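A protein chain is absent from this complex, but the other protein chains hold their places.
Right after this comes chain A.
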Amino acid sequence: MEKNIAYVALFAALVVALGTTPALTLPGGIPPITAQTFGILLCGTVLGARLGGLAVLVFLGIVALGFQVLPGGRGGLGVFVGGSAGFLVGFPVAAFVAGLVMRASTLPVWLAAAVAGVIGGIGALYPLGILGMSIALEKPMIEAAVACIAYLPGDLIKIALCAAVTHSIAQMRPQALLSRA
């Protein structure tokens, strides 16, 4: 019990730190493209579905409390009703799905993490994000989807990085990879 709470809390803090520490933000510093989605996927591929999803929920709690920890210094309750609210709702789902894929696949860790990243970070996240945008802007899903294509290359890079990081964690400390434990 204590261990689970500690892991969830620390990984929520890690997601914040990955998104706000200048040394760790990824190249191509346009605000929405930072290390944050990377941290969210990492929660799923390292902690597994349940704990990873919970860690991302705690991260959203930090956002809702009014800390400006989203890319571009956004935060507070307002972001949950804005145009990208669907993506926020999709974050814990993405981590959860990535964790499920990690557990279900028998591929080598790096490949499993890449597949988990694609299925969770694009397959699960984008439909929710697009749905949210289409509701907020009253546009058909197709048009909202077109507006999201700009994020695809950045997210693919982040999925590749997530695979690399998950792989090196598995090498450094295999028992830490709770998603496969």
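Simple rule for what comes next: a residue touches a chain if its C-beta (ideal position, glycine included) is under 8 Å from a C-beta of that chain, and two chains touch if they have at least 3 such contacts; residues count from 1.
Operating definition for what follows: contacts and distances are computed from a predicted model.
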Item checked: Per UniProt record, name of the chain withheld from view ["ABC transporter permease", "Putative tricarboxylic transport membrane protein", "2-oxoglutarate ferredoxin oxidoreductase subunit beta" or "Rod shape-determining protein MreD"] -> "ABC transporter permease"
Note to self: Under the stated touch rule, tell me which residues of chain A contact the chain that is not displayed.
What the structure shows: 1-3, 5-14, 16-18, 20-21, 23-24, 26-27, 35, 38, 42, 46, 58-59, 61-62, 65-69, 72, 74-84, 135-139, 147, 161, 164-165, 168-169, 172-173, 176
